[in-house]
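As you look at this complex, bear in mind that one protein chain is not there, while each of the others sits in place.
And then chain A:
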């Protein structure tokens, strides 16, 4: 019996534990003793199994009200008093160590503020287009080309909207929208019929009347049912109606666009401004009723310009419908292609499908459909979210590190509390209360900080966020978050601090805070690894941005002023140009609708070699109408042949093509070859070097420049560096011609930079993040180093007395930290490399990620770390050792 293990001998342990759990303290010890005694006796008499069963029987039979754990009322008062004491002690500790307290709270407040801002940002990004009554039934149609050059885009031929409604019973309503800059969509000069002055306005789109209902556009005056139903009707947003018709009823009034007095528009209604969380954001809706841009346009299948929205009937299955939509391709498009003998017919039959994108997906666009809108990027949303959480984590780490490092100061308190009868649970509760106090105070500061930096963040990220004080959930959410963060950050320190053994502590054998130094180092490495990844990421984004903005793009974007709206000059365009050239500041000028920056006209054509239309697959490319001064004004380089010559009459059918067009068409002898876009045949007289006219994310596509005069933009190359006076003289010329129109201009290089606004915005946000992360990490490091100096004070003094130099002391104190930062660098570098590679994949023209970035990031972080630690280290090394040693 002696050699049996005690567990084997005794009754089932779970039964004992169960009994202990439910039974009150008054009885549990004595009753359990009785059970055991009885059990022993029974086991000897009837064996273990039966004794076990009877033991369980005893336990169960005891489960009666008299034996249950009761709540003692007297406790509650006691506990309240304890909590009071906890708060008092927390306050005293915070007040005594002002530096540590402010570092912990400051770091935590920074982290929380970042998290809060990013939370609001993510919330907004995810909230787009969620407010439609029939939101689940709204879809936007898109083309899904699944061939080798897979692409998804929104514009469809004009007929599709009607066909989809008549052929498919699932579709309840369908409507079209033209959002891209095309015809009068985009921007126009705008005036009331009864006034002379024009103003330049943006945000024009063409829309079907039915679209108003589908997108549930609400009206201030007029109605959704018929606002756009009459030909030549227009709908204004509330803010535009207020601007042009203040205090008047706008509905029924007549307005003129671009001085086209023969086709005035009549206001059919005033709609409420689009909400910030709508994917649409237009101010003028032009009707599509009775519109035909050229004869036969509305029934043709040649030209794809219409975004098409549908509302399905309740209960319709979108996935099934999407499959059935292929019939539109087979029944209509294929017929047209066969008729024109298009060689790509076979490929289209194989690869071209139609898709339905839920309207609520449009903003973040997981389907990756190309369109004209400004999208959010789900990757950035999660990336920023992740970074914000990391920064908060860094702040929590500061708290953990400091409270475990400073544990020696609390050890005596813990020991004494235990001696006087505190159990571990109470101590854990005490330290959690303390960390909750920290967390709540940090939250208060954090929220204050958010309200302060909100405008700054908004201008940085191009958003209009605000702290949602009014909402019901915001304050409770903050409270809950404060609780969670407080417990999370406090958990480890609480368990660590409460585990001290009173005897050891009071004897003084617990070494001061050295116990968890391994963990502390790991956490410091984690902090710095995170910071370094962010630093490297920021460097790479800035390098790429710099590359985009300053690399040779194939044209000269400096010193070019774009004067907008020259199309309204009509027949005077050439005279205007001549007058510009008279100015001494002007080097050259050109008129065109097309410029290699976003926001100017674009189109889509298909090119073949002459006569090969029915044999070859066409090359898709753009055709730009430019005048003879275009190429040299924009500093493009003709690599073969010649520029246009206005003296040659034959040049009216001449084109200059770019190198991509030469390559894709497979032209053998380049010059003199004849190409066609189906409408006309052109002779190639020159080849221009490839220049970027779209985003750097894609490769340069084929382009054909055709000779023509006139356009809506005058690009003026100026000699003078005094831009103010140059602009003044340009404006003078303009006002001579057009006294009733505003002189509008922009700079080519700025327009170009605006194309990459998103990148520079991401760069700026990341810089903020990296700075924050570094600040938080350094705060922690600073506190740790000062703690270390404090702890090793005597050692340092003795070393100094024994003849150590200031330098060697400094080295002694900083070596460890530098080592940690170097380890962090080793961990962070591959991670950062991988992430930046992924990001750069988006760009066809990109920088190489070279080692110097990593070295730079390493050097920067080491210097920052060294700088942080050195203050305390130098102070320690310079101190007079006598002062410290004398106190003993």
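Just so it is clear, contacts are C-beta pairs under 8 Å (C-beta built on N, C-alpha and C of every residue); 3 or more make two chains touch, one makes a residue touch a chain; residues count from 1.
Everything below uses one rule, namely that contacts and distances are computed from a predicted model.
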Can you tell which of "HEAT repeat family protein", "Mannitol repressor", "Transcriptional regulator PadR-like family protein" or "Carbohydrate ABC transporter membrane protein 2, CUT1 family" UniProt lists for the chain that's not drawn?
"Transcriptional regulator PadR-like family protein"
With the missing chain put back, one of A:10, A:203, A:596 or A:621 would touch it. Which one?
A:10
Even though one chain is hidden, which residues of chain A still touch it in the full complex?
10, 26-27, 29-38, 40-41, 58, 61-62, 64, 66-67
